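Would you mind keeping the following structure in view while I ask a few things?
Only one protein chain is missing from this complex, and each of the others stays in its spot.
Each chain gets a letter, A, B and C, in the order it is written, and its residues are counted from 1.
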Amino acid sequence: MIRVQAEAFDPGRELSRFAAGRSDIGAVASFTGLVRDSHRGERILAMTLEHYPGMTERELERIEAEARQRWPLDDSLVIHRYGRMLPGEPIVLVATASAHRAAALDACAFLMDWLKTKAPFWKCEETPSGEHWVEARESDDRAAARW
Amino acid sequence: MIRVQAEAFDPGRELSRFAAGRSDIGAVASFTGLVRDSHRGERILAMTLEHYPGMTERELERIEAEARQRWPLDDSLVIHRYGRMLPGEPIVLVATASAHRAAALDACAFLMDWLKTKAPFWKCEETPSGEHWVEARESDDRAAARW
Amino acid sequence: MRIRYFAWLKQRTGCVEEELDLPAEIETVADLVTYLGERHPRFAEAASGRGVVRCAVDQTHAEPTARLAGAREVAFFPPVTGG
Partner (left out) sequence: MRIRYFAWLKQRTGCVEEELDLPAEIETVADLVTYLGERHPRFAEAASGRGVVRCAVDQTHAEPTARLAGAREVAFFPPVTGG
């Protein structure tokens, strides 16, 4: 399932719901990305995520479908926020469920790597010296290319 | 932190506590292993985990220390149950926190792979045809050897 | 055709979106980038850097060689930084 929302969420509570009441799942992997209070030595006061409504959901659904084709997943979940958020707040949660450990862990890493290079989100940091758009990292392209 | 316990736990709640109140963490990865209701086509009524008290804690601490030496982790958590549990119940939770996504995800996979081959736990399944000790899988040795 | 700009490209063009009637000779994404660069010099400047300006045609990632025939919405944006 894909959720793109402005509202804050609690990854722990989402994970408790995910896979609740199912006894056919042997493994659940998750990744949570959070706003950090500093970046390259500069203090981060807040972070605003812009996105491309419509294309965001479409890309995330495509990425999720790709994961479910590559690995035997029983379930998967991607929640991504947009708008303004403060240090410590979760930005993204990816969770995967499978009968098998490697499938859950690999699919979770894959979903994050592809999301990082394909989902149309852009981070703008508020720092004491002003607002800066975050630059994409080459390491993210390399991480996505390994799959 | 290492916890070895007979009591049930809620991985979502543990994850909410883990990293709570910290804003220096950019990434949290987790893995939850649960009791499945079937194994190789046979129905599982319950699962009992025997362990080696003392050695279990020692091995888990050693594995955690190894992960924290290999990756820049801000925090890590391993909870492992022993005793009797029912399908759908969590057996193990591993969580890792880092400034960076790859460190959190890799360290989480590493902790599970090493735990699976080094931590002294043994699963005994209750099935309609009786009790069976679960046999170790070669794929677990291969998974642990890649690190 | 509706053209949309995201993140810091909005500051380069001074607009979030614009509705344009394109000349018939604008056939590909690359053609459109050149055409828009004439309207917005600071967009041209950004687009001259390799891989700095990305494109989506009707909400699907598109290469410079992608054709525009039938497209209703084309978006330009820097490399994504979500997660």
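The criterion applied here is as follows: a contact is a pair of C-beta atoms (placed from the backbone, for glycine too) under 8 Å apart; a residue touches a chain by one contact, two chains touch by 3 or more.
These numbers were taken from a predicted model, which means no experiment stands behind them.
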item: Contacts of the hidden chain among displayed chains; value: B
item: Residue in contact with the excluded chain [from B:Ser16, B:Ser38 or B:Thr117]; value: B:Thr117
item: On chain B, residues whose C-beta touches the chain left out of the figure; value: 33, 49-52, 54-55, 58-59, 80, 91-92, 112, 115-124, 133-136
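Note that in this section only the chains that are shown with their structure count from here on.
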item: Chains touching both chain A and chain B; value: none
item: Chain nearest the overall C-alpha centroid of the shown protein atoms; value: A
item: Whole-Å gap between the CA centroids of chain A and chain B; value: 23
item: Distance from chain C to chain B - Cα centre to Cα centre, in angstrom; value: 48
item: Distance between the centres, which are taken as Cα means, of chain C and chain A, whole angstrom; value: 26
item: Contacts with 2+ other chains: residues of chain B; value: 101
item: Per-residue overlap in chain C, given as positions that touch at least 2 other chains; value: 83
